[in-house]
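Report on one structure; see the data block that follows.
One chain of protein is taken out of this complex; the other chains stay put.
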Amino acid sequence: PSFTLSARCLSTKPPPPPAWDRFRYPPKSILIVNKLRTQPVILAIDAFLEHVHATYPGVRVFHEDRPDIPHGAEVWQRGSVSSLSSHPSCVNLLPGERAEKIDLVVTLGGDGTILHASSLFSVGAVPPVLSFSMGTLGFLLPFHIDDFAKALESVYTGKATILDRMRLACTFYNEDLSKKGDDGDAWQVMNEIALHRGSSPHLNTIDIYVDGQHLTEAVSDGLIVSTPTGSTAYSLSAGGPIVHPSLSALVLTPICPRSLSFRPLVFPSSSSITLRIGDRSRAPAGVSMDGRASRILNPGESVTVHASPYPVPCINRSSIAEEDLEVHEGAGPGKEDDWVRDINNLLQYNATFRSKALLRHSRT
Amino acid sequence: PSFTLSARCLSTKPPPPPAWDRFRYPPKSILIVNKLRTQPVILAIDAFLEHVHATYPGVRVFHEDRPDIPHGAEVWQRGSVSSLSSHPSCVNLLPGERAEKIDLVVTLGGDGTILHASSLFSVGAVPPVLSFSMGTLGFLLPFHIDDFAKALESVYTGKATILDRMRLACTFYNEDLSKKGDDGDAWQVMNEIALHRGSSPHLNTIDIYVDGQHLTEAVSDGLIVSTPTGSTAYSLSAGGPIVHPSLSALVLTPICPRSLSFRPLVFPSSSSITLRIGDRSRAPAGVSMDGRASRILNPGESVTVHASPYPVPCINRSSIAEEDLEVHEGAGPGKEDDWVRDINNLLQYNATFRSKALLRHSRT
Amino acid sequence: PSFTLSARCLSTKPPPPPAWDRFRYPPKSILIVNKLRTQPVILAIDAFLEHVHATYPGVRVFHEDRPDIPHGAEVWQRGSVSSLSSHPSCVNLLPGERAEKIDLVVTLGGDGTILHASSLFSVGAVPPVLSFSMGTLGFLLPFHIDDFAKALESVYTGKATILDRMRLACTFYNEDLSKKGDDGDAWQVMNEIALHRGSSPHLNTIDIYVDGQHLTEAVSDGLIVSTPTGSTAYSLSAGGPIVHPSLSALVLTPICPRSLSFRPLVFPSSSSITLRIGDRSRAPAGVSMDGRASRILNPGESVTVHASPYPVPCINRSSIAEEDLEVHEGAGPGKEDDWVRDINNLLQYNATFRSKALLRHSRT
Partner (left out) sequence: PSFTLSARCLSTKPPPPPAWDRFRYPPKSILIVNKLRTQPVILAIDAFLEHVHATYPGVRVFHEDRPDIPHGAEVWQRGSVSSLSSHPSCVNLLPGERAEKIDLVVTLGGDGTILHASSLFSVGAVPPVLSFSMGTLGFLLPFHIDDFAKALESVYTGKATILDRMRLACTFYNEDLSKKGDDGDAWQVMNEIALHRGSSPHLNTIDIYVDGQHLTEAVSDGLIVSTPTGSTAYSLSAGGPIVHPSLSALVLTPICPRSLSFRPLVFPSSSSITLRIGDRSRAPAGVSMDGRASRILNPGESVTVHASPYPVPCINRSSIAEEDLEVHEGAGPGKEDDWVRDINNLLQYNATFRSKALLRHSRT
């Protein structure tokens, strides 16, 4: 029944959801992103495809060009891969090519799947992203796969709400300050860019500049520049604060600094942070972007990080009305901020000591 | 010579400095704020008064109504003190009264003097603040008292730049959610509001709500809600991150929480945070606002904190051109962000271990 | 049946449990310590008394001199209270008086009840302590009250094992280095001695000396000197490490220090730590011993802390054989180190982020 409603909505062109106005609406092309190809994922994709074709006729569904294209999906031609192909693990596309035909991204998997989806649009705008977990919770996973019909409906009826998750644009420089590689455009990360000594036995020395001004010289295992989204990822493990994702800010967190007095720093999103490997650094720094090793920076080389103009528009869990959601163990009322739920349920934030009768040696 | 220039500027009405447009310009009334009345402070105030009267004729200079009004200053009638007088340590004024006649606040003393100046305008807008140290550096102290003529000139020639330091508005509620006291308006703090068990031997239990949603129940010595400005004050000591003062954000930092998994949180300035003493809390919570004890919250009572519409407009050190500044030990180039200078010089941020020949057992 | 066995054991004089040789064995006098007097506690004490009188005839049972002496218990005459009576909250007894007649202490209640028991022997040796929880777990609570018969039997059959929990001896000095009060002997704490500014708005300044040598001047809310036992109490909340209670060490943990570079310190138990309120400290320091406010130290006054010769001999949970223990939710095998169980169950140590299917939005 809701399907008919949805189909109707399609034809009557409901107003786009808030913040959707910068994208084509209603979505005519969907990109499915999955990393794993386990049986549950395959079955879920099949059900999803069937549902889309039946309910939203005319909507095309794409999939990354891999040997295992699901039946009913078209291969997504991402455009010719740019000169960055020297880093084969990094996908890329030339701006202006067919990338723009995607109106909605649907991910199935863990947090890493969304990070991967973000990387598919590493040099330009990202369409709205609808993320489904396969049963485990994650920070970036508002929906359970079983709710896909309702979630899609919220999109096509204009009820979906969007949280723009800030990304960071990273540009790499050679020692002579020329740009590294000829990719021209900056790379976007959703969690963080991390510099780390990796398997080098020695600490590295990194000069930190904020808006061109020298802040300090860090002797450490490495440094993290994180988004608020990434503040619950690697930065958290390194001791950083938890930053609400609706704040626009950059978080700088050191990794095992050789100083007693290093503290995480939070900058406005207007700041530009440059990390330059010290000339006498005893180790180079490996660069990880959203957890993927990308390149090595040698002494004198640097990376400049600032807020990207291209956030990841993530569709919120609260897009589905409370009454429509299955009851989830551990989940609170549907209206609540997903983030509050997540830091409590996933991070076990402030799990208080169980001094009060939580555990008992019971006779009964 | 510069005096003549300044006087001329006054008559020719230069355009107000950036961000000054919401205040009367050029300033016709100055409020001098000092906490201490030591000999150096007295002498400095005298010199300041003499300079103002000679250079900026027509400008009136006021002083808080204390027995020790400096010669040449008028008593500042702050308007009838509101019903908050039950808390004698807190100054207050009724909105609409004579407070608005102040166009510029000049403080002489430490960071605490600016906090005090902020509290003099605890329920409304604060005029631009020009802060002078008496020889020691402080986070909120851009100028040395010896530079007062140049600093004043930068104001009257329209060169002064302003950093709006966010404040927090705090409203207190009884157990039945009626407002505590009939002060009507909220109270503003520049650093933080801190709840603490004080000398009670027991931990208190505080429920934290963010935008009305329950976040967690904190069992701890207390909680701090801080501005970015306050992030280098009490919050820092309690383990909080350092937040750049040009970011608009709220920092929530626990004080000695009885949990392994409490981490500082950073919220957007649109957030509203409510701290409610748990019904079964074993201790009440004393409230400190910018370091001044203000009241006690008992179980069931609460305080709601959100960004105030009335920041403190602080005149930046960079208002004085580099070449005009005396060389200061430890201070970098004048163009630099005051904040970068301060976290390095004052906090000794990232003071690296001296493993490299900084200290030597020297024979010579 | 086991009762007969126990009674027999008493007459055949089994060898004392390990580490019991410095106490009279088998115990002829038991002191019951309880803070609360709730119905469950009253019933438990009655059952305990009945059991002791029936099973271990000749054993006398004592109770603190309070209005509510349980039927069947004698009042414990703790000897004339020494000159410390000026601090009425602190119980004390003159050495050599009737205190030594206690051979076994039995506590019923929470961790605080054991701290209280320790304080009853604040100036000398403590008899072995058998601690029962009333249903909630605590760090210092190896046994559930329902297991009291088995626990007692383990004592009288010589199977009980003892963990000597180190205490700290604290001596207070006036500004002229004369001892404060004429109590002569030092005071013992089991968790920690904490100095705190309490409700004073200002930070205090405390000079720290280790073995007479100046270590540093701390500007902070306060300082904690903790035992390994206390490392999971206040010191943990203030950021201290978790120290295994079988290690002999002193832990120095600052409370909200005004420095980026203060780190908890761990000293050998041979160290003597002196904390002296700085002459120009802006606040005095309230002293808490095991959570009880004891006195105020003013500028110039000091306290010296070192390992006490009188630990608290705590009877271990592993004293009861695995098969004899009721199965307890959350508790591991009986042989395991109580401490490992406790930091996992009570502190939720290393509660990993639930990224792996712990929570699920389930359809079923």
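Every chain is named by a letter (A, B and C) in the order it is written, and numbering of its residues begins at 1.
In this text, a contact is a pair of C-beta atoms (placed from the backbone, for glycine too) under 8 Å apart; a residue touches a chain by one contact, two chains touch by 3 or more.
Note that this is a predicted model, so its numbers are computed, not measured.
Shown chains touched by the hidden chain across the complete assembly: A, B, C. Taking the complete complex into account, B:260 is the one of B:44, B:166 or B:260 that touches the chain left out.
Contact with the chain that does not appear here is found for just one residue of C:38, C:77 or C:246, C:246. Within the whole complex, the absent chain has one touching residue among A:114, A:223 or A:236, and that is A:236. Panel shows chain C; residues 210-211, 213-219, 228, 231, 236, 240-244, 246-247, 249, 251, 254, 257-268, 270-271, 336-337, 340, 343-344, 347-353 of it touch the chain omitted from the view. Seen across the whole complex, the unshown chain contacts chain B at 110-111, 133, 135-138, 144, 146-147, 259-263, 326, 328-331, 345-348, 351, 353-363. Along chain A, the points of touch with the absent chain fall at residues 196, 198-199, 201-202, 220-221, 234, 236-239, 255-261, 286, 288, 291-293, 347-349, 351.
As a convention for this text, only the chains that are shown with their structure count from here on.
Between chain B and chain C, two chains of identical sequence, the interface residue sets overlap for the most part, with shared numbers making up over half of the total. Summary of the copy comparison: rotating chain A onto chain B for the best CA superposition needs 180 degrees, to the nearest 5. Centre-to-centre separation between chain A and chain C, using Cα means, comes to 49 Å. Mean C-alpha positions place chain B and chain C at a centre distance of 44 Å. The residues of chain B that reach two or more other chains are 236, 257-261, 347-349, 351, listed in rising order.
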